[in-house]
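Shown below is the structure under consideration.
One protein chain omitted, others in place.
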Amino acid sequence: MPQKTNVRAPEWEIVIGLEVHTQLSTNTKIFSGASTTYGSEPNTQADAVSIALPGVLPVLNKGAVERAIKFGLAVGAHIAPRSVFARKNYFYPDLPKGYQISQFDLPVVGQGALTIMVEPLSGNAKPYEKVVRITRAHLEEDAGKSVHGESRGVTGVDLNRAGTPLLEIVSEPDMRSAAEAVSYAKTLHSLVRWIGICDGNMQEGSFRCDVNVSVRRPGGPLGTRREIKNLNSFKFMQQAIDYEVQWQIGTIEDGGKIHQATVLFDADKGTTHAMRSKEEAQDYRYFPDPDLLPLEISEEWKERVRATLPELPEAKRNRYVKDLGLSPYDAGILTASREAANFFEAALHEIPDSAKLCANWLTGEVSAQLNRESLEMQQSPVTPQQLAGMLKRIADGTISNAGAKEVFRIMWAEGGDADSIIEAKGLKQVSDSGAIEALVDEIIAANADKVAEYRGGKDKLFGFFVGLAMKASKGKANPAQLNDVLKKKLAG
Amino acid sequence: MILANADVRKVARLARLGMTETEIESAREQLSGIFDLIAEMQAVDTNGITPMSHAQDVTQRLREDVVTETDQRELFQSLAPQHKGSPQVEAGLYLVPQVIE
Partner (left out) sequence: MLNSSLQQLGNALRAGKISSVELTQLYLGRIAELNPALNAYITLNPETSLDQARRADALLADGKAQPLTGIPVAQKDIFCAKGWRTTCGSKMLENFIAPYDAHVISRFNDAGAVNLGKTNMDEFAMGSSNETSHFGTVKNPWDRNAVPGGSSGGAACAVAARLCAAATGTDTGGSIRQPAALCGISGIKPTYGTVSRYGMIAFASSLDQAGPMARSAEDLALLLNVMTGFDERDSTSLQRDKEDYARDLDKPLAGLRIGLPGEFFAEGLAQDVAGCVNAAIDEYKKLGATIVDISLPNSRLAVPVYYVLAPAEASSNLSRYDGVRYGYRAPEYGDLTEMYENSRAQGFGAEVKRRIMIGTYVLSHGYYDAYYLQAQKIRRLIAQDFDDAFKLCDVIMGPTSPSTAFNLGEKGDDPVQMYLSDIYTIAVNLAGLPGMSIPAGFGSNGRPVGLQIIGNYFAEAQMLNVAHQYQLATDHHDRAPQNIGL
């Protein structure tokens, strides 16, 4: 089947919904007191309940419920005053009980919404805001892991992960492009880390996305969807969706039908393919778990949890824009993580009147440097206080922007505070008007012909004079002042 | 009620119970009899009645998020089943026939 690349298919509408499994950051499992630490030796954290010995019973972890409540509050969702755990029955080696305890009819979190800033993945389209509705979020337990054993023909089962609490977050099929899906996933990822319910470590499987994709003619009925399972990187998500969409469109246009299927993404080939279909569709035979009683969440508990929530990203963004005058784009970058926002606010604390300057530096130089070294904001060798110290000297004119870049480079590589570095490297800019005027006079005198050309209308030559002046001052002339003086004197 | 062999086969597969055709036929007869017994209750009008899951009207108790279980791998894996004379554990993992995704 021909694969079309970079196809814009305006006669097709893409419909995407996401189911995201987030591992909650509790110390223990959802139904037993076994540890959830990642990376331990196989089955050393598989207690009696985790391996489903005869006679064991589940008891619910308060920390898991609290995190679910936090999430619900953060997306403005209904928190069920009463929710029920149900058994999802099927056989698999990593599912020791032969059923997963989940929630079916009555989940703990109901309808909510997440406002996202969609970053188009290609082209020059501007970012735009979109509200994605969340259908529900429910608590359930994670399964164990299958690993390929030493011998061929044999699979090894590690149940350390079995019983880790998951919050499964289900969105409405509101997304219409891979870009929207990825932006939603990134925003959700950022949020769960922000409110401290999940460490978001996708390599370790803390945040796993299943993407439901279908296509339809605009205005037509919903197409049959296929579910791409277990995507653990945003890049793979985009690739998988793009391929799947092309495949579905191609199939239909060639006269074929889309059958409901679970699909895996092959990262090496960049393709999706349906998992081997089983003879019968899975019948999970959901029923309320008789070993557990209905979970009750009181108003008081909700409010106690609400009081522990930090200012949420959206509220912070709005405050940055409204009160600090930042652009929505910059506000978005600074609230991508709590660490970034904390860094910004810590720096701002030192220089409260220079919010924009601070924001520019963080979203510009600092971000660039962090990216170059693959560091997160909280790993920056330059502290908010150090940065603020330097920004103060820009604001008060002690150094120029060029000078500041040098200060920053040294601060990053070697440490130290701005004032010491400025002193040591002689980076103070010259703002003495007398000195600048003298400099400009000299240049005008030495370049009479160019001056005449400029005065004759060749405005472009202005830069030539700026260059000369900068060279003569060894880069130390205060650029703004220099501009003013040059303009005045060149005007004649 | 009339059960077909196909129904029994499907249920046996869902429940991972291996059955020969003879066993399926015999199960079909017995299960049909049991379903006749159950049929009595289906005719009852239960409109407006709330299902009863538990005897007492109590709600789920919560456990503090504190580690209480220690590593008992050696003890638990001493229970591992044998296959062809050897225990089905290796390098701390439980062994099953290879699962192909």
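Read from first to last, the chains carry the letters A and B; within each, the first residue is number 1.
One rule holds for everything that comes next: contacts are C-beta pairs under 8 Å (C-beta built on N, C-alpha and C of every residue); 3 or more make two chains touch, one makes a residue touch a chain.
Every value quoted in this text rests on a predicted model; they were computed, and no experiment measured them.
Visitor: Using the touch definition from the top, which of A:L293, A:V382 or A:I399 touches the missing chain?
Guide: Spelled out, the listed residue whose C-beta touches the missing chain is A:L293.
Visitor: Since one chain isn't shown, list which residues of chain A touch it in the complete complex.
Guide: Its contact residues with the unshown chain are 48, 51-60, 87, 89, 91, 93, 96-99, 157, 159, 283, 285-287, 290-293.
Visitor: Contacts of chain B with the missing chain: which residues?
Guide: Its contact residues with the unshown chain are 7-8, 11-12, 14-19, 27, 30-31, 33-42, 44, 46, 49-56, 58, 60-61, 63, 72, 75-76, 78-84, 88, 94, 96-99.
Methods note: only the chains that are shown with their structure count from here on.
Visitor: Per the centroid of Cα atoms for each chain, what is the distance between chain A and chain B, given in Å?
Guide: Result: the chain centres lie 41 Å from each other.
Visitor: Which residues of chain B touch chain A once you look at their complex with the stated criterion?
Guide: Its residues touching chain A are 10, 13-14, 16, 53-54, 58-69, 71-73, 76-77, 90-101.
Visitor: Show which residues of chain A lie in contact with chain B when the two form their complex.
Guide: Spelled out, the residues of chain A in touch with chain B are 26-28, 32-35, 41-48, 51, 53, 59-65, 82, 91-93, 146-159, 264, 275-276, 280, 283, 285, 288, 290, 292-296.
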